[in-house]
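Pasting in a structure now, in structure tokens, and then I'll have a few things to ask.
Every protein chain except one is present and positioned as in the full complex.
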Amino acid sequence: MLDWKANYEAFKKKHPSQPSESPSASEGSSGRESKPRQLVASLEDNLQSFQNQMSNVTDLVVRRLKIMGKRSSALLFLTSLTDQRLIQEGIVAPLQAPFVSPEQMKDEDLLDRVDLFNLVCQERVHANLGQRSSEWSVLMDLLMKGQTLLLIDGYGEGVSFDTRKVEKRGIEQPQTEQVIRGSRDGFIEQLETNLSLIRYRLQTADLVIETGELGARTKSKTAVCYIDGIANPELVSEVMRRLSIIDIDGIIDAGYIEQFIEDQPISPFPQIQNTERADKTVASLLEGRVAILVDGSSFALIVPALFDQFFQTIDDYSERFLIASLLRFVRLIALLFSVFFPSLYVSVISYNPELMPTDFAVAIAGGRAGVPFPAMLEVLIMEASMEILREATIRLPQMIGGALSIVGVLVIGQAAVSAGLSSPITVVIVALTTIGSFATPAYNAAIAMRMLRFPLIIMAGLFGLYGVVLGSLFIINHMLYLDSFGVPFLQSILAKKRAGFMDTLIRAPLWWMGKRPSYLHTLDDTRRAEGTFYANVDKIYYQEDNADAENTEN
Amino acid sequence: MQKTQKISTTQLAIVISSTIFGPYVLSFPQIIAKAADNAAPLMTIAGTCCAIFSMFVFTRISQRFSDKTLFSYSQIVIGRLPALVANLLVFACFFITSAMMFRQFGEVLSTVVFRRTPIEISILMILILVALSCRRDTVKFTYVHLFYWPFVILPFLFVIMMSMKAVHFLNWLPPFGNETPHWLPALLSPASLYLGSFIITILLPITEKPARAMKAALFGIVVSASLYLLLVLSTIGIYGVRETLQLLYPTLEMARSIAIGGDVIERMDALFIIMWVINVYTTMFSTYFLTSLSLSHLLQFKDHRLVTTLLIPFMFGVSLLPQDQYQLYKFSRIADGSGYLFLTGYALLLWIVAVVRRKGVRPHG
Partner (left out) sequence: MDKKPWTRWALGLQSLVLAFILTGCWDQVEIENRALVLGLAIDEASPSAAKLEPTVTHQKNEPLPKKMLRVTAQIAVPGRVPLGPSSGGMGSGGDGESPVWVVQVYGHSLDEALNNLQQQIADPRYLIHLRVIVISKGIAQDGLDELNDYLRRNPEVRRRTWLLVSDTEAAKFMKVAPPLERVPTLYLQAMVEKSIMMGKFPPNYIGEFWIEESNWGQDGYLPYVAIEGEENILIKGLAYFSGGRLAGTSTAVDIGAFMAVKGYNPGGFTALIPVPDLGYVMIKITERHAETDMQIVDGKPHVNLKIHVEGMLDEHYDSGRTISSETDIDAIEEAFEHAATNLVQKFCTQTQRHHSDIFGFGEYVRAFYPDFWKRNIHKKSDWEQMYADILISVHLNISIRRTGLKAK
């Protein structure tokens, strides 16, 4: 916790451009840490205190040994978090080894004269050095993180070695964001691995990774990534400010952080993007956004997130731009389908049957003749059962999930029609709606949209098309009034220059999108070399070699 | 992080055009045909010219005080008390016209779509929606307009384009009309359509380049005016003046007449009314915003949010005052016409006094 505050203040000092309001929050939290206790010189006393304090930590191992057969010392580590082999071979073995040179052997006082810790660290131990401290709390924290503590008799200090080893799963293809064309590696739970995935793609010194801890008890390691020289410092400092005021006992997942730093908590729409994909994170960083990663969560948070981002996938950018634009259009249609179709159906059936062709209207009236409910109720029931089905298939064991979902859709739909609970058209509408809602790449945005159709159906049942339009006005207004880290949620469509269109409704060719999004106010807003655009436009009209020739002349 | 954002010239133009392209689109062709006979298109242009003049005055006076709204600078120009009285009148003007607009909206819905729903409900629903959306600052206000602008413009363009093939050019002739136009209503009714252009006086302080506001204002008016003109041209062209006079909402009838997809989908009027709701919403949003801003300035509130809520019952009450359709139309025509004259006169007065007393800065360009 202290860390983020320190980070935030340090960052503000580095970028003094913005008005520096005095951060008043820095005091107060130190009161939580009760009086920093120091180690004492006696090893036995120290060990006794450790064992007293950690009596219920069952996997704590205290290994006593004599350094070079002379000075008694102790290693403390947690078996569950440490690399046992490294401890044995890298720490214990060298420590126990006798002196190499005979003169050292003779020199009885040597161990008293030199700083034993320095000697041990520099000459003996193979493991990476951690930290040297005499403070109880610090050492305890290190121990709990999987480091090995070395205490030596006669020193009121301890040193730690990095022996942390946590079981982790391999890097797999991200489950939530499948792509056709794109990399297959996704984030996993370990922060270090995730950061390495990012660094590996972004091998520049400008990539800044600020780390700190969040959660009073979990002390989850949190990293804020941005690219120095691209990301707007004000944005970065705002992210840090919001992180620094989080005060909670534990961060289990990135979703916890998301809820504390988003702009408008009571809104169905996600205002922060999350992704499992490293390439997507890197692309966002390059646009000038900021990514937040937390240990223990395989999702990175990306801020600011605008509405259109939830409808873009990473392979939009790898595919041909015409096709990608078309796909985006398809997604937009699917979105509109999933939100408006049921409510439009209800209002046409109950309020405006004149909109249908006459013979079709007569036929629909026939199809509905046996249905006991009004259209609104009928659609609501069907939609609700569809949602139940969807929710159930997520929880079902994978073996039977696939089979059951097909059975569910086919059988329930068919049975509902033949039982006279719903008309065949309703089943078609509900199926279209559900399918449509799965075309949205981002799960959280898709589910927001899916849930919003329920109020719309009710509005349609109460006021027909007028109700639908009022409801949609309400929703759209809400979206217009939303902000994500100071950027209006729909900014990309409302951008002052219509440049915003190039990466929203369509996906322009990469050589066309020469600027970073203007709403991010990036420090360096050009992405490609001067003249790329014209060179590529020329390519359309001239053969490649001709275009080249002309360019060299210029 | 939160900086006061500014709007660009184009955005200003869009706000103006979406504000003035308002609920009157449904009945305007009938009103102008009644006043001007076959000369309706010409009189529409003439009325637009009047409106452009008022717009010119609004913009010029606001440009002299490019960092203040009308409510602040009027006090500087003509003194505290007169400004208070005048701003009270501005408030009254927008209060009454928007209340009448709400009522007209309700009338259309009750006549065409909701024949059994009480008109109070239709009015109250949009009123609450408008009032709730007014609770934000001016920048968000422009966002709303920006977003809905295509939905305001496109349905009308679509209907006009679809029905263009039914136009008989004979109906446009003779261009000066078979009857002598009634000059005053023929000029005032199109001019008062552009009442909402007054919005520029509160938008100018958040415009990036106030010096170029004139261009934006002109552009905004021209876009909407050409749509109005197209509407008049197509309704007169399709129905002829005689038939237009018999139609309460000629534009709606136009939507009723078209069929698309090989005559399979007809009765576009229900959909058209729905798109028109958006159109009404943006206009009412502007007038309600103006009303609540002016009232909060009168009461010297810092925040106009309380006022927007307080206004709801009064707005609702006044909108229910007219007893029947004819009274309503008579009343709102008087309100609009006199509102237009007053606003233009007021702005003109402010401008002249400001020039004479050398208040504010001379806009360059």
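Here the chain labels run A and B in written order, and each chain numbers its own residues starting at 1.
We take it that contacts are C-beta pairs under 8 Å (C-beta built on N, C-alpha and C of every residue); 3 or more make two chains touch, one makes a residue touch a chain.
The structure displayed is predicted, hence computed values, not measured ones.
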| item | value |
| --- | --- |
| Chain not shown: contacting residue from A:V62, A:V92, A:L202 or A:A361 | A:A361 |
| Residue, one of A:I171, A:L462 or A:L520, that touches the chain absent here | A:L462 |
| Identified contact with the non-displayed chain, of B:L88, B:L173, B:L299 or B:L321 | B:L173 |
| Interface with the undisplayed chain - residues on chain A | 349-351, 353-354, 358-359, 361-371, 374-376, 423-425, 461-462, 464 |
| On chain B, residues whose C-beta touches the chain left out of the figure | 111-118, 121, 124, 128, 168, 170-174, 176-178, 238-240, 242-243, 245-246, 253, 256-257, 259, 263, 266-267, 269, 309 |
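Keep this in mind: only the chains that are shown with their structure count from here on.
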| item | value |
| --- | --- |
| Touch list for chain A against partner chain B, complex | 234-235, 238, 351-352, 354-355, 357, 463-466, 468-470, 473-474, 476-477, 480-481, 485-486, 488, 490, 493-494, 496-497 |
| Chain A partner contacts - residues on chain B that touch it in the complex | 1-3, 7-8, 10-11, 109, 113-114, 117, 122, 125-126, 129, 132-133, 136, 140, 143-144, 146-148, 264-267, 270-271, 273-274, 277-278, 281 |
